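Note that one protein chain of the assembly has been removed; the remaining protein chains are unaltered in position.
Chain IDs A and B follow the sequence of writing; residue 1 opens each chain.
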Amino acid sequence: MKLRIEKRLAVPRYSSILVPILSVAAALLLMGIILLIFFYGRLGTLSLAFKETFEAYKEMLTWPFANRYGIFSTLMRMVPLAFVGLGLSFAYRMKIWNIGGEGQLYMGALAATWGALYLFKDVTSPVLMILLISVLGAAAGGIWALIPALMKAFAKTDEIVVTLMLNYVAIFWVDYLVYGPWKDPKGYGFPGTAPFPQQARFPTLFGGEFHIGFFLAVVLAFILFYVYRRTRWGMNSRIVGDNAQAARYSGISIIKYTIIALVVSGAIAGLGGAVQMMGVQHRLQHGFSPGYGYTAIIVAWLAKLNPIAILLVAFLFGGLLVGNDQLQMFYKLPMALISVFQGLVLFSLLGGEAIAKYRLRVSREEAVTNE
Amino acid sequence: MNNIESFILSTLSATVRAGTPLLFAVLGTIFTERSGVMNLGLEGLMLVGAIGGFVASYQTSNLLLAILVAMLAGAVLGLVHAFFTVTLRVNQIVSGLAITMLGTGLSGLWGRDYIGVIAKRFQPIRIPVLSDIPYLGQILFSHDLLVYISFLLVPVMWFFIYKTRPGLTLRAVGESPDAADAKGINVFAVRYIYTILGGSITAIGGAYLSLAYNSMWIENMTAGRGWIAIALVLFATWDPVKALIGAYLFGGITALGLRLQAVGAHVSPDFLKMLPYLLTIVVLFFTSTDTLKRKVGAPTSLGVPYSREERT
Partner (left out) sequence: MRNITKAFPGILANDNISFDLRKGEVHALLGENGAGKTTLMNILFGIYKPDGGEILIEGDRVSISSPHNALKRGIGMVQQHFTVVPSFTVAENVVLGLKDMGFFVNTKSVESSIKNLGESYGLPVNPKARVWTLSVGEKQRIEILKLLYTGAKVIILDEPTAVLTPQETEVLFRAIRKLVSEGSSVIFISHKLDEVLQISDRVTVLRGGRFVGTEERSSIDRRSLVRMMVGRDVLLDFEKSTKEPGTTVLEVEDLTVKNDKNLEAVKSLSLNIRSGEILGIAGVAGNGQRELAEAIYGLRKPVHGTIRLNSKTLRHTDVAQRIRAGVAFVPQDRRALATCPSLSITENMFMKNAHTKYIPQSPFNVDFRAMQKATERLVSEYSISTPSTKTQARFLSGGNLQKLVLARELSTKPTVIIAEHPTRGLDVGAMEFVYKSLLAHKDRGAAILLLAGELYEIFRLSDRVAVMYEGQIMGYTPPDPKYTEEIGFMMAGSKQEEIA
């Protein structure tokens, strides 16, 4: 008797939803075990460790959603994740692996700062200012993605590494500006630019924590949903993603689609950076993004590139991040542990997907369509 | 020796040291990718190697053991990656990113108690005759054991890949898993072996950082070298000799940058940090326009999970 792993012919509908949920559950379980070990090491006895784990667990899972401050924090974390995730999905549909979400985010923030503090500093109308900055941020992200786009379209250069490298270039560029020419003279050594003027800040609701960027993300998600489902771009990009040869055969210009995909993807991420500046940060700082660009890759992948699902998954991940922060602050858990958690979550999700796509079969083979 | 001469010599010597962690990482990953498995988790692999080696050195003062522990750490992470990509056939990019996260986190956790601590480190070794060669002696032969091992690893790997039967098998699995399978080669086993082996060699690169280059443990001490190594693998078109060139090229930039700063040259530190990444992009561009890449280049099955049933 032999055990074999083989592909399912068709993925059952329910598994698309059930499996991610189960994987996340499995990941949480693993995290719980690690927490247990950690607390045991710190507190010395198993019963204390259990109690502490339970408390921490409860806090991490419920706090982000159970109280007002928590929910708003979650929603605010969700926004950049959603923007970048949505942007990435635009390229991923065509199997163009834009790993540069982080860099495009940074460039959008950079451009937004430039607009708010220098280029448009004499603009008084908030509506106009926000509009201009948004456009600038999107343009910056788009241009940043244009580099790998041109390289891929004309030289067939692999976009994964180029976009990855550009992330670092963007981050260092921001550092250069923040510690150098744009450093806030009144900052008392605090590494950041001068704060944005009032008209460059998003209006907020509910007492100041919740900015309108959230609604922008939701609107964007619905727009993309429509574009993917019911426009020619949506159908053609599906073709390109499924079989690039067949796309050429159908008269679709791969060069055009490649460039547009990357540029739009970068532009949306850049817009996210601008939104983050206008809504939350109000100034450009070193390291303002705790890896949103990379987490967004996971968000997009987990949501299977569906824009509405991206919103949902971004929300959940926002909660996860907020929960992690709580753990760090109140339970003094090290950042590295959070990193481990994220790695575990990812692997659980990967494992879950594998289980959905494949099944354990005993000594039987698979169909091959005969030709 | 006048100032410029000594400046150049010390920079070149530093180049070798700076390039060594990269070289280990690239060589290890060449093994992995030649079998057809893409590995983006180099940062994580190097970090666990760094902490593993450091802890072992601190606890036992036995450097040989330290390297072995580092290799073991890399092998374990490599095994995880292999399991997910080869057996479960998941998206290799995502798995690699997860390895990075896991490796970064685990190393950070493990290393919390070892920050600021001193462990036994590798010392430079003099080789009779070779170390006394003017100029070359200082540049190439005034380093520690690990550097010398990396020197040797290049020709050994080159010979192995191109001139031996197991090397033939490795190349076949990467370029044409169907053909290899039809010949009775166990594609899965080969990929497992080289992913694990590649992981452990990469980890040595990390150990070099904590036991020789920086001689201490700092959280996230690889500082992006893992990502550069990924790009260097492409630059080297999966060839060990070109890997050497690439690693030292980038080591040189780092070394030069540090030295220029030290002598007070007005170069922005952030720009210097950017330079390796920018250069990588430029290099990649020129490498990919090279049409020879078709025949000389990528193991054709790179990134694609293998499945006997899906053979058409």
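Everything below uses one rule, namely that a residue touches a chain if its C-beta (ideal position, glycine included) is under 8 Å from a C-beta of that chain, and two chains touch if they have at least 3 such contacts.
Just so we're clear, the structure is a prediction, and the values are computed from it rather than from any experiment.
Trainee: Can you say which of B:Leu9, B:Ile127 or B:Leu168 touches the chain missing from this structure?
Mentor: B:Leu168
Trainee: For chain A, which residues lie in contact with the unshown chain of the complex?
Mentor: Listed in rising order, the touching residues are 9-10, 230-236, 238-239, 242-243, 245-246, 248-253, 363-371.
Trainee: Provide the residue numbers of chain B that touch the chain removed from this figure.
Mentor: The list for chain B reads 163-166, 168-169, 171-172, 175-176, 178-185, 291, 294-295, 308, 312.
Heads up, the rule we're going with is that only the chains that are shown with their structure count from here on.
Trainee: Between chain A and chain B, tell me the centre distance in angstrom, where each centre is the average of that chain's C-alpha atoms.
Mentor: 28
Trainee: For the complex, which residues does chain B have touching chain A?
Mentor: Chain B residues touching chain A: 40, 44, 80, 84, 87-91, 93-95, 97-109, 111-112, 219, 224, 227, 230-231, 234, 268, 270-271, 273-274, 277-278, 280-281, 284-285, 288-289, 307, 309-312.
Trainee: Of all residues in chain A, which touch chain B in the complex?
Mentor: 5-7, 97, 99, 147, 151, 155-158, 160-162, 164-166, 168-169, 172-173, 175-176, 179-180, 294, 297-298, 301, 334-344, 346-347, 350-351, 353-354, 357-358, 365-366, 368
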